[in-house]
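Here it is, the structure, as structure tokens.
With one protein chain removed, the remaining protein chains of the complex are shown where they sit.
Take a look at chain A:
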Amino acid sequence: MKILLFGVAKDIVGNQVLEEPSFKAKNVAELKQELITKYPEFAKLSSLAVAVDEKYACDDRSISAENEIAIIPPVSGG
């Protein structure tokens, strides 16, 4: 599973792309949980958009190893 990271998510992981073959998440909610387990700082992000194959995805959207995921926290700078 390829996960693209933006904003503060990229800062937390320290990389723009996360390749995580060990992740077993079947949907977006489970993926968020796995991210928190691996990187506890994700727990404090209450507001986070997730895209699956370049489309905005709700928590119940199912995912598999073939999908490209993007983790998009809000950013405020101007």
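In the analysis below, a residue touches a chain if its C-beta (ideal position, glycine included) is under 8 Å from a C-beta of that chain, and two chains touch if they have at least 3 such contacts; residues count from 1.
Criterion: contacts and distances are computed from a predicted model.
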Protein name (UniProt record) of the chain left out of view, among "Putative Oxidoreductase, FAD-binding", "Na(+)/H(+) antiporter subunit C", "Molybdopterin-synthase adenylyltransferase" or "Alkylation response protein AidB-like acyl-CoA dehydrogenase": "Molybdopterin-synthase adenylyltransferase"
Touching residues on chain A - with respect to the absent chain: 4, 6-8, 10-11, 16, 44-47, 49, 51, 54-56, 70, 72-78
